[in-house]
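Shown below is the structure under consideration.
Of the protein chains in this complex, all but one are displayed in their positions.
Labels run A, B and C following the written order; every chain starts at residue 1.
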Amino acid sequence: MDDTSRRDVLRRLAYVEGHLAGVRKMVEQDQYCVDILKQTFAIRRAIEKLEAKMLDGHLHSCVVEGIEGGESERVIGELLDLYTLNRR
Amino acid sequence: MDDTSRRDVLRRLAYVEGHLAGVRKMVEQDQYCVDILKQTFAIRRAIEKLEAKMLDGHLHSCVVEGIEGGESERVIGELLDLYTLNRR
Amino acid sequence: MDDTSRRDVLRRLAYVEGHLAGVRKMVEQDQYCVDILKQTFAIRRAIEKLEAKMLDGHLHSCVVEGIEGGESERVIGELLDLYTLNRR
Partner (left out) sequence: MDDTSRRDVLRRLAYVEGHLAGVRKMVEQDQYCVDILKQTFAIRRAIEKLEAKMLDGHLHSCVVEGIEGGESERVIGELLDLYTLNRR
């Protein structure tokens, strides 16, 4: 990852950590489950956006370099692994 | 949420927070994006399990009580909202 | 399902079947994979909307009646099964 991307990812991680601390407080204060679930859904969406950013960077750097460097089998195998893992 | 469920949810939240701290370290150390993505996928799955636990408790308590207490429109509306939000 | 819902679901199924026949044609004509994938994504979204309609009807009828009739364990167990299956 280049410096700009890393800073962006770290900023997004800090946001997720803060959001998660808020959820912990909601659980400790015994707030309504439906409201807590709406927050955890939002946290997962924030993580997905962070993943999209990392994937974008990965495709533009490692994947292009890997394929140009004759390692297409490895980089494509990794992408297919990620695809399968992501769908569970 | 009853006490046992709340403790379980808090334990799962602590696990997610620890996992997220590990991801932050991986990003700071500039580890391979593919490895970081595998970890964030695992974090989302852990959050989904926590959500399933909360939904289980919610259905067995608030939803049953709401319907028995004549508030079926409200509790079912909330479930459909959650369903839509979850699919985005 | 009441008659209006059933007609709506059948109409949506006919749409999905037509869309799928279009995809088959695209594959037979060897069209670009990226374009075919965009169509299969749209088909899955159409199926998800159909599912949301069926779930809506199910919650408003069978679930309310089941809980009022003292069968909350069964109907809630079924909802949790669906939730788990849907997340795979």
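Note that in this section a contact is a pair of C-beta atoms (placed from the backbone, for glycine too) under 8 Å apart; a residue touches a chain by one contact, two chains touch by 3 or more.
In this text the structure is predicted, and so the values were computed from the model without any measurement.
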Review point. For chain C, which residues touch the unseen chain?
Key: 1, 6, 9-10, 13, 16-17, 20-21, 23-24, 27-28, 30, 32-34, 36-38, 40-41, 43-45, 47-48, 50-51, 54-55, 57-58, 62, 78, 81-82, 85-86, 88
Point to revise | Contact footprint on chain A, counting only the chain that is left out | key: 48, 52, 55-56, 59-60, 63-64, 67-68, 72, 76, 79-80, 83-84, 87
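To be clear about the criterion, only the chains that are shown with their structure count from here on.
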Check your understanding: If you average the CA atoms of chain A and of chain B, how many Å lie between those two points?
Key -> 16
Point to revise | Gap in Å, rounded to a whole number, between the CA centres of chain C and chain A | key: 28
Exercise for review: List the centre-to-centre spacing of chain B and chain C in whole Å, with centres computed as mean CA coordinates.
Suggested key: 24
**Study point:** Contacts with 2+ other chains: residues of chain C
**Key:** 87
